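One structure below.
For this view, one protein chain was removed and the others were kept in their places.
Going in written order, the chains are labelled A and B, and every chain counts its residues from 1.
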Amino acid sequence: MKLLHEDRLFPADPETRAIARRLYGSISDLPIVSPHGHTQAAWFAHNQPFPDPAKLFVQPDHYVYRMLYSQGVSLDDLEIGVPELKNPRKVWRIFAEHYYLFRGTPTRIWLDYAFHKLFGLEERLSAKNADHYYDTIAEKLRTPEFLPRALYERFKIEVLATTDSPLDSLIDHQAIRDSGWKARILPTFRPDSVVDPDFAGFRDNIAKLGGLTGEDTGDWIGYLRALEKTRARFKQLGCTATDHGHPTARTANLSRDEASSLYSQILKGSTDPKQRELFRAQMLTEMAGMSVRDGLVMQIHPGSFRNHNRLVYERYGRDTGADIPMPTDYVRALHPLLERYGNEPGLTVILFTLDESSYSRELAPLAGHYPCLRLGPPWWFYDSPEGMLRFRETTTETAGFYNTVGFNDDTRAFLSIPARHDVARRMDCAYLARLVAEHRLDEDEALELAHDLAYNLVRKAYKL
Amino acid sequence: MKLLHEDRLFPADPETRAIARRLYGSISDLPIVSPHGHTQAAWFAHNQPFPDPAKLFVQPDHYVYRMLYSQGVSLDDLEIGVPELKNPRKVWRIFAEHYYLFRGTPTRIWLDYAFHKLFGLEERLSAKNADHYYDTIAEKLRTPEFLPRALYERFKIEVLATTDSPLDSLIDHQAIRDSGWKARILPTFRPDSVVDPDFAGFRDNIAKLGGLTGEDTGDWIGYLRALEKTRARFKQLGCTATDHGHPTARTANLSRDEASSLYSQILKGSTDPKQRELFRAQMLTEMAGMSVRDGLVMQIHPGSFRNHNRLVYERYGRDTGADIPMPTDYVRALHPLLERYGNEPGLTVILFTLDESSYSRELAPLAGHYPCLRLGPPWWFYDSPEGMLRFRETTTETAGFYNTVGFNDDTRAFLSIPARHDVARRMDCAYLARLVAEHRLDEDEALELAHDLAYNLVRKAYKL
Partner (left out) sequence: MKLLHEDRLFPADPETRAIARRLYGSISDLPIVSPHGHTQAAWFAHNQPFPDPAKLFVQPDHYVYRMLYSQGVSLDDLEIGVPELKNPRKVWRIFAEHYYLFRGTPTRIWLDYAFHKLFGLEERLSAKNADHYYDTIAEKLRTPEFLPRALYERFKIEVLATTDSPLDSLIDHQAIRDSGWKARILPTFRPDSVVDPDFAGFRDNIAKLGGLTGEDTGDWIGYLRALEKTRARFKQLGCTATDHGHPTARTANLSRDEASSLYSQILKGSTDPKQRELFRAQMLTEMAGMSVRDGLVMQIHPGSFRNHNRLVYERYGRDTGADIPMPTDYVRALHPLLERYGNEPGLTVILFTLDESSYSRELAPLAGHYPCLRLGPPWWFYDSPEGMLRFRETTTETAGFYNTVGFNDDTRAFLSIPARHDVARRMDCAYLARLVAEHRLDEDEALELAHDLAYNLVRKAYKL
């Protein structure tokens, strides 16, 4: 049995499948544009080999270990949060033994893709072949072909955006540029640490921001100027977008005096949760205003209840698989921002959701009207075959294809990037093929759309 | 390439498609019953030619220009809100140039249908053939075959309901009757302007209502009597239904004294939003009571955040594509009305939603129990192939087919009526064909159902 079938993810109906094949064949070799993700610029700055298989595939991937944990595997046994793995082979064996848990999940598809395409493995991972997998992968990782820069080129990546704090010096991004290596690795301005009063160390962060920019961040105007300067610093290294990960999509439209006074209270720490939520809301609108002026594309990623499992958070830290989606309102929440900037010609705001019920009800109707709005691709748990299909089925009829922005891999797992883009391309072709087979679209249009969804729209939306 | 394939919208699987074809073949020629829409009685009263293509297809259709606006086309360039188009050909060219934006949308299906079936056009609209389209359409519009009454007959319309204010004299409806033309064009009683305190000019409208009916609308009892008299006036011109477009589905069950006192406050204008919402809620229950007595079928269309884009509203007015759906509760909201009238034998209340998550959770369970409730067809943004499929998939198993009421075209675009009914018939046949192919229904039952869904249920539900 082969790990990857050439027709994987295509509809079973033979005629529809044949159309999907033709569409996919026309785009499968396009370069990868990755405008949003969580790879590390340091990998490419230093170009050191990736460590062992467990460190590569298990430890950084909360999709993997949240499933194992849900079925009773101990996070300690998986050495989660341990900087240097003590027994990577043991971790790998636990993973292999539980690989059947991933049946029907996108994680399985991404992993099989990497196992097969990168490491030439042919047989499904299981307890039996765990050591063979481990040895094969470990050996390849030591070769020059598996250094980060070599993989970047092998993956045919055209642009790769990272996600960075305003407090980051971007030294690794600078080093990549200085190295003369011809790759386009760009920072993204992610200001949560300095705009969310509930972020750990918020007030220290504000002070650091002042230090880095030479502005008096103790004052509302100085604070805004510090943010503007930092955005300009990011832009100099190629940044084209900002990213905002608030608990809700709420925005506000305070007067300058109200905002200034709220900021003072926030800095004093004498606020309640409502005021902190109002501050985050106002900051989204401020960021939109700055985007109108400096042209950075704005991404809003709301709706996650972070660190839902306190015990896991306290022992293993943030981003450990215990962030859970919540119902998310957009129609009322975005109204203040849209009332102020919604008709600005130069502005682009890309909306994401973890609440799929909002696609047909709120997001597609909003994006099908406001010139500044675009729909981000299905995100996080929905970055999956069914999630992608539901996204197209619930947004296309109201917002069309051209208010969407192509695919984001959004990953911490560098090796999964080609697999994730491949899934997105196949699912878009599967959807388009169905439209063609049902005579809702002509095949020449579908060919053009396949190319737009895989390549053109992302470049346009993110100004790449 | 042909604009319309004879198998369009049918499932690709050959056996299922063959069943769908047989079902559709048995109903494709049935007359159109259109119990809810926004065409103008004046068209049929005066029977004047429709003006140019832009005025016909672009200017009145917010489905069309909301999409263009979302992609940066200026509403001024499209001459939206301009009573006499200055440069209809220029507007048409902009439209044609952006026609690709409608790929995958129902608008595209409706337009292609009209272009092909009415105007004999064979090639997909684009910048290249914009003028050919314009000239072809403009020429035909000047012929007698394209006068409103001729089209009504050509479309095989059996009944066509308009939507009318209680303040409307219905003079055009009267004129149609007086003309001796044998068509059934009926008014629908839509009282938002006189039951919603937030409606522009509400208090003036109440005064006018008093004038028209000879009742003292300064008083609760007189106000109710004025509404009853107006309903009776509508009934005399064939009206069988009322229509209620509230922001929410909330109903109330106040005592006569409470209602009377709330009405006094409303008239004084000394109310807050909660009281105005309570008044709308009470009025739904009052309307249900009147329906119990006079037999008018009640339609409830809740859940739209109207005029979300203030700038567009101020410049271009209402109904310009910036109404956005909101989450809508039915189970608690309708409870007061249902507690009072839910088991009345003669009452019919047809529920619509813009929140598809309520179909399986609330609407189908409600309609599958209360004898007065029926489910309206998918509405507005969901009047589309995927929307129709989701409607059947999420309601049939709990409410069955017989608690639904056939199709509403709900359109301002007269020429799209046959296209919209055709899409609904095809999608219902597609769904039924799947049930037959999966042996969940026998084909003789599906044939009967296809006929019921296209023709019988709407006549029964709307008492036509």
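One rule holds in what follows: a contact is a pair of C-beta atoms (placed from the backbone, for glycine too) under 8 Å apart; a residue touches a chain by one contact, two chains touch by 3 or more.
The shown structure was predicted, so the numbers you read here are calculated from the model rather than taken from an experiment.
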| item | value |
| --- | --- |
| Touching residue (missing chain; options A:21, A:46, A:93 or A:124) | A:124 |
| Per the touch definition above, residue among B:190, B:244 or B:434 touching the missing chain | B:434 |
| Contacts of chain A with the absent chain, listed as residue ranges | 1, 4-5, 7-14, 66-67, 69-72, 100-106, 109, 124, 305, 308-312, 321-322, 324-327, 354-357, 381-382, 384-387 |
| Where the unshown chain meets chain B, residue by residue | 11, 13, 15-16, 327, 329, 331-332, 335, 338-339, 342-343, 345, 357, 360-362, 364-371, 373, 393-394, 396-403, 434-435, 437-442, 444-445, 448-449 |
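Rule of thumb we're sticking to: only the chains that are shown with their structure count from here on.
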| item | value |
| --- | --- |
| Where chain A and chain B are represented by their mean Cα positions, the distance between them in whole Å | 40 |
